[in-house]
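With one protein chain held back, the other chains of the complex are shown just where they sit.
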Amino acid sequence: MIQHVTDPVLEVHDLTVSYQRKPVLWDVDLTLPHKSLVGVIGPNGAGKSTLIKAIMGLLPLNSGYVQLFGKSLDEIRKKVSYVPQRESVDWDFPASALDVAMMGTYGQLGLFSRPGAKQKQQALEALEKVGMQDFANRQISQLSGGQQQRVFLARALAQDADLYLMDEPFAGVDIATETAIIELLRQMREAGKTVVVVHHDLQSAQDYFDWVILLNMRLVASGPTAETLTPALLEKTYGGRLTELSRVSELLHKKNFPIREKKPVRP
Amino acid sequence: MNTLWEFLSMSDANVRYVTLGSILLAASSAVVGCFTVLRKRALVGDAVAHAVLPGVCLAFMLTGEKNQLILLLGSFLTGWLSLVVIDFITAKSRIKEDTAIGLVLSVFFGVGILFLTSIQHSGNENQSGLDKFLFGSAAALVGQDLVTFGIVAVLLLLSVVLLYKEFKLISFDVAYARTIGLPVRGLELLLTTLTVLAVVVGIQSVGVVLMSAMLITPAAAARFWTDRLGVMVVIAAAMSAFCGAAGAFVSYTAPAMPTGPWIVMLLSLLAIFSFVLAPKTGLAARLLLQRKVRRQMMRENILKTLFLLGEAQDNYSHSYSNKQIRDRRELPLLRMKEGLLVLRRQGLVTKSSQGWALTDAGKKEAQRVVRLHRLWELYLTQYLQVASDHVHEDAESIEHVLTPELERRLEELLDYPTQDPHQTIIPQQP
Partner (left out) sequence: MNLDAFWIIMTGSLVAISSGLLGCFLILRRMAMVGDAISHAVLPGIVLAFLFSGTREVWSMLFGAAALGVVCTFLIEFFHKKARVPADASIGVTFTWLFALGIILITVYAGQVDLDQDCVLYGEIAYVPLDTWITESGLSLGPRTVWMMAGVTLVILAFITLFYRQLYLTSFDPAFAAAIGISTSLWYYLLMGAVSLTTVASFESVGAILVVALMVGPAATAYLLTDQLKVMLILSAVFGVVASFAGYYLALWLDGSVAGAISVIIGLEFLLAFVFSPTHGLVSRRRHLVVTTPQPASA
C-alpha cells in the first residue's frame, strides 16, 4: 500500500542504499505531501536512519534519486534541516546550548563571514521555542538527555527550513519532553512545514503522525496514518525480514558484487 | 653472494650476537603484539616505549652505574606506570583515551629527555651509552644482552603457549570471558606486563619510536594471511624473525646503516605487501574478484541479449552482428568483443559470417539468466510493492548473483510463475 501524491515535498525515486556494500534499503519509492507530520516506522535495522541519511546525501546511493521541492538537495539545502541521532555527537564537547543552536544559522553564512547579532537572535528565539531559553549558556554536557534533544531541535529551528528530517528525536527523553516536542512539531506543521520523524513506538505513532512510512529493508507502506497503521501492514513490517532479500544482501556483500550495473544519475 | 655466505655462517661472534639478538627480539615482540593489536590497544605499546626512558635515567641517577638489570627494572617500572596513568586519566576524567596516550607518551618522554640531558651535562663518565635507549643500537649487542633477550623471549613464549586459550578469549570477548569465570583482571595484567617486558627489552635494539612498529606491524600484516589466531601468531613471529635477520644483514654489509630502522622498513614493506597482495583479503585480490565478477556479468549480458533478440523472432539459432547486438543493448564494444571470444571458447556461442549465434548450451545458459531476471522482477513487484516499471534496473544486477538455491526458493514463494510483471513468459528450467 504505497500512496503517492502530486506536487510532493519529498520524492524518493527507486532508492537503493547500502552500508559497506551490503544493501540495507531496497528500491524505495515514495512521495510525501506538504504540511504533514510523517513517521518513519519499522523494527531495528530496518533502515530507518539510513533512509534519512540517504535523503540528506550523507550516504552514497546505489540507485535512484531524491528530490526535495522538485529540486536536488544541493539547490535547496537551506530549506532542509537535519537532526541527527543524539548519540552521534560527543556531549562533552566544549559548547553551550546557545553555541549549538547558533550552528543552525551557519548554513546561511558565507565562507568567511561570522555569525552576528541577527544570528544570535535567531538562535535565542529557537531556544525559546523549545523552552530552553534559561539554559542558553549552560554547557551541553550538563543538560539532561531530554534537554540535549531540545537543543538539537532548537538548532534545526534556527535554520528556519521548510522540511525537517529528524532521526529518533524521542529516543531516551522523558515524557514531559516528548509531549513538548510533539506539540512543537504540530505547531510547525500548522506553520506549513513538513516534518519527517524516525520513530519506534507504535503506540504513540497513531496519535502523533498524519502520514506514516513503514519500512523493513524495503518500503512496506506509505500513506495517511489511518489507512497505513493497520494490523495487516504492521504484521508485514514486523513479521521478520524477507529471507530472500537478506540472503541476496549477504551474497552481494560477500562476493563483492556491484549492487547496480550503472552508477545512478540525478535527473 | 660471498658476503651473504659469510653472514650466514656467523663465524664472527659479533654478527652472531646481533643477528640472534634481533631475531629473538623481533619474534617475541611480534607474538605479544598480536594480542595488543587484536585487543585494539595497538598504540598503548607506543606510550610504553616512550615511558621507558625516564625509568632508565632514574635508575642510573639513583645507582650511578649502568647495571643492565637495574636499568631494566627502572624502565620496566616507568613503562608500567605509564599504562596505569593512562587508565587512571581515562577513568577519572572526561579526557579520552587517545588524548591520554598522547599526553602520557610525550610527558614521560620529556621527563626522560630532561633527565638524560641533565645526566649528560653532569660530566659523569659512566653515562655514555644511556642514549642507546633513544635510538637503540642493535649493532652493539653483546653476549650478555643475548642472554637477557633469550630469557625474556622464552618467558614470553612460554606464557603465551600456556595461557593461549585464555588470552585468545580475552582478546576476542572480554565480557564473555568474565561470565565464564576467567580471572580477566589478572590475565589483562599479565598481558600488559608481557607487553611492557617486550618493549623494555626491545627498545635497546630499535629505539623508542620504532619499538611500537615491532609490536604492531607484524601483527597487522599477519592478520591478512589467516583467520586463525594461532596461525597469525606464528606468521607474525616468522615475518618478524626474518626481518630481524635481514636488518642485521643490511648493517653487516653496510656498517653505517642502522639495524633498527632497517628492520622496521622491511617489516613495513612486508606489511604493505600483505595489505595489497594477500590472497582473498588483500586489496588486489578484492579488486581482481571485482573484475572477474564484471567480466562474468558482461558475458551473461551478451548471452541474454542474444536470447532476447531470438525471443522476439522465436528463432534462437539466428546470427547477429556486433551492431545488431549493440542496437538491442548498449554494451562497451571492446569489452563485448572480449566477452564474445571467451564465450566462443566456452562453446556457448558460435561465429559465422553473419555474426554471432547462441549454441544449445549457450541458449540454456542465457535462459537461466533471463529466467532469474524475470523471477526477481516478479519478486520485487509482489513482495516489495515496487512498481513494475521500476524493477528492471534492480533485476539487471541481481540476476547475476542469485544462486540455484535462491532460485528454487523464489519459485516456491512465487508459486511457480510463468509470467513476469510485464506479462512476458518466464522461460522454464530446461
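A and B are the chain letters, set down in written order, and residue numbers restart from 1 in every chain.
Just so we're on the same page, contacts are C-beta pairs under 8 Å (C-beta built on N, C-alpha and C of every residue); 3 or more make two chains touch, one makes a residue touch a chain.
Please read all numbers here as calculations on a predicted model, not as lab measurements.
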| item | value |
| --- | --- |
| Missing-chain contacts mapped onto chain A | 53, 56-58, 74, 77, 80-82, 84, 88-90, 93-96, 99-100, 103, 106-107, 109, 112, 114-115, 139, 141-142, 144, 146-147, 155, 159, 174, 176-177 |
| Chain not shown, touching residues in chain B | 37, 40-43, 45-46, 50, 89, 92-96, 98-103, 105-107, 109-118, 121-122, 131, 134-135, 208-210, 212-213, 215-217, 219-220, 223, 256-258, 260-262, 264-265, 268, 271-272, 275-276, 281-283 |
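What we mean here is this: only the chains that are shown with their structure count from here on.
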| item | value |
| --- | --- |
| Mean-CA-position distance for chain B and chain A (Å) | 36 |
| Interface residues, chain A side, partner chain B - complex | 1-2, 14, 16, 26-27, 29, 63, 92, 141, 218-221, 242-245, 247-248, 251-252, 255-262 |
| Residue ranges of chain B in contact with chain A within the complex | 94, 286, 289-290, 293-294, 297, 379-380, 383-387, 390-391, 393-394, 396-398, 400-403, 406, 409-410, 413 |
